[in-house]
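FYI, not all chains are in this one, though none of them got moved.
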Amino acid sequence: MGYEVTTPVFAGPFELLLHLMLSDELDIHEVSLSRIIEAYLAEVQKMESLDLDVATEFLLIAATLIELKTRRLLPSRDDTDIDEEFALWEERDLLLARLLDCKTFKDVAGVMGTLIERADLSFPRMAGPEERFASLMPDLLEGVTPFRLQRAILKVTAPKQHITVDMMHVTPIRASVADALIELIEFLPTAGRISFSEISKGITERVEVIVRFLALLELFKQGRVELIQGDRFGDVGVLWTGGSDRSFDAILNIDDYEG
Amino acid sequence: MDNEQPDHDLTADVVRALEAILLVAMEPVSSTLLAQLLEQSVATVETLCEKLAGAYEDAGHGFQLCKVAGGHRLQSHPDVAAYVERFILDGQHIRVSSAALETLAIIAYKQPMSRGQVAAIRGVDPDAVMRTLQARGYITEISRDDGPGQAVLFGTTPLFLERLGINSLQDLPPIADFVPDASVVEALELGLRVSTIESPTLSE
């Protein structure tokens, strides 16, 4: 099926590192961190079309490895910062634990794959009751009108990009005030007076609502919107006062909010 | 030894394959198709089916092998129909799901459609849903694709029209000239932007 997500050979940094370290295990006393780091970085370099998020994950692990390596090369000094030392140990233990987790679930996945292969050799009986029982079957289409059918097909055949653009900010839950600003600047000037609840209508992720609110505050600070609250805890009214200025150069240094 | 067991081991394998095919079949299977699948003559298949039907009856199974219009099929034995009725009335708790409705809509408007074509539109495997719709008699296999793989093509049935209360597919509300589409309406309702804004990686 076309919708299967294609993943690189190594679906994650732990998987890659695990592979490199365990294929190096011929003589475990000869395990060379240098070689592992080299091979690791070489693999990462091969991943041309890696998106930024994935690349970051791979590079974070690489950084830890290099730190370990550096620490080994440095002569042991008395003035080593004990906190730094502990932090590195902690990081190493975490990495080790994650590698063991990764190995465990890789093996589990293997067994599950075998189970699926075996199960796939059998096909279930699905024909259902014969037509002589048809009158007893609850009518699936009760209450379904031709109009509902029309709406259903319009929903599935509609171009997806409009909605998915919004959804991408919803999951994974990473919302940016910058995106919310762009959105608001695009839409507020022609919206007239609008309430905050209308702006955030239909948004289910709390963090999405929050970034919109922060974006509004930012616009308020910049003097481009007027905020009106009739009574305490009441809905906030929003009115664009920024004229036709739709620039958003001031927003570059606004943080992301992780959910 | 079971009296359904045929004479030779070779035949035994063929009978097992025959039973398996009949079990998974959603519709009666013709002797010709069975002959082709089992690499036997049509006459042999007919004989095997008759023998098997007799053996099931003799063994007192709760199912039977019947010859109906279009071919052979397994069905529940009329003797125990009361239990089957009870099962249908008791055990099923079915409401049309949105997945089923969408799949049915796609097939109704765009028939004939293969499973793969429906999957391409819905973005998910419609297999289970289509089996349900087929079992309910709302859709049926109407032909096979000429292309490689000869995918089964599905269409709606007269029962579907009847349940929907329309006389023909022409009575379905048109979809071609319907503007704006559902997602645009939804987006407008949200009061949010409708068009795709190229959002630069400002937040990175």
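Assorted remarks:
Chains: A and B, in written order; residue numbering restarts at 1 for each.
The criterion applied here is as follows: a contact is a pair of C-beta atoms (placed from the backbone, for glycine too) under 8 Å apart; a residue touches a chain by one contact, two chains touch by 3 or more.
Because the structure is a prediction, the values reported are computed rather than measured.
Here the complex as a whole is made of A x1, B x2, with one representative copy of each chain displayed.
Note that only the chains that are shown with their structure count from here on.
For this pair, chain A with chain B, the centres built from the Cα atoms lie 37 Å apart. Residues of chain B touching chain A in their complex: 20, 23-27, 73-76, 81, 84-85, 88-89, 92, 94-96, 98, 100-102, 104-106, 108-109, 119-125, 131-133, 135-138, 160, 163-166, 171-173, 175, 178, 181-184, 186-187, 189-197, 199, 201-204. Note for the complex: chain A touches chain B at residues 1-3, 52, 123-134, 136-142, 144-163, 165-166, 176, 178-179, 182-183, 186-187, 191, 194, 198-199, 201-202, 251-252, 256.
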